[in-house]
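Yeah, one chain of the complex is gone here, protein chain that is, but the others are all in their spots.
Right after this comes subunit A.
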Amino acid sequence: MTADASRGAQAPPELVQLLTPEGERVEHPDYDIDLTPEEVRGLYRDLVMIRRVDLEAVALQRQGELGIWASLLGQEAAQIGSGRALTEADMAFPTYREHGVAWCRGVDPLNLLGLFRGVNHGGWDPAEHNFHLYTIVIGSQTLHAVGYAMGIQRDGAVGEDGAATIVYFGDGATSQGDVNESFIWASVFNAPVVFFCQNNQWAISEPLEKQSRIPLYRRASGFGFPGIRVDGNDVFACLAVTRQALKNAREGQGPTLIEAFTYRMGAHTTSDDPTRYRVQDELEAWKLKDPIERVRAYLFKNQLADQAFFDKIDAEADELGRDVRRRCLEMPDPEPLEIFDHVYTEPHRLMDEERARFAAYLAGFESEESSR
């Protein structure tokens, strides 16, 4: 194995892990989780379903039905674990890759495809699911999450029944000014926010060494709040650690940075070619830590699920994939004049003027057609 290939593949000692890649439950002195068999099967289903949606989306892109897609392959446990830690009142702020969190928040997977197909820039009401729109500019959403958390404080929605925010970002984003500013704001205002960094080792082609000389979770200490590194491919650990951090936030203990140590098994997006910058051995090493396989092994070994269960989930996932595909193909293109919709909330005379002029221009073609 080359030095490059071993990078990131060895589990660092400080990593919180509750389920090994082989599917063995392990104890951690600070974190534990007590899941019913039903809950474990539920997590397994989540993982499989969202991987299937992702696979379908990649295929749709390859067939020209999506302009681009950002695959979550390999990051399912980080997203499902943290996503299932949220209460209904909590608010999540995603990047553009949080398909698993969207799934947990009840967003129809079809709605995720809209911006990748190019029919809109984001097709759901954030308030309906307490799941904000995808943010494409790296790290911008961290400040929105902190501001939202400051609103929670001002609403008095704190304490056990209160709310917290969670914000997702990647290893590359930790170099952004906005992310660092959001750390400062969260710290000085003691905002109820959880910073969930999925360190998937690669910011397109740039390895983590281009972003940081220290492990990312240790950045938090400089800002004055705790940082924890969790096995991002371990759905149990991600759930336990995020649940605790959200609880702390709600109860007035301020922010936490969680670094979910994971791996982007696919390309950055469907436009990317990772063979140009990383070696196959590295991917192979991470495949052995697959986030779904270890839950499957755990369920199987502990006789919490039988083959019929796995078959049923696979069939359900295939059905979801087919459904997403069918509805993606049926997604209508927007009307040309929709360009002018929602730019402003209140009446705006420039929009009215330009819409009217463009409508007249388009109508000119119609009358030309009809006069032929």
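Convention: a contact is a pair of C-beta atoms (placed from the backbone, for glycine too) under 8 Å apart; a residue touches a chain by one contact, two chains touch by 3 or more; residues count from 1.
As a convention for this text, contacts and distances are computed from a predicted model.
Not shown: a single chain whose UniProt protein name, out of "2-oxoisovalerate dehydrogenase subunit beta", "Phosphoribosylformylglycinamidine synthase subunit PurS", "Rod shape-determining protein MreD" or "Allophanate hydrolase subunit 1", is "2-oxoisovalerate dehydrogenase subunit beta". Residue A:144 is the one among A:51, A:144 or A:264 that touches the chain not shown. Shown as candidates are A:184, A:315, A:329 or A:362; the residue that touches the absent chain is A:184.
For the chain left out of this panel, the touching residue among A:120, A:175, A:190 or A:211 is A:120. Contact between subunit A and the absent chain runs through residues 120-128, 132-133, 135, 137, 140, 142-155, 177-178, 181-182, 184-185, 188, 341-346, 348-351, 353.
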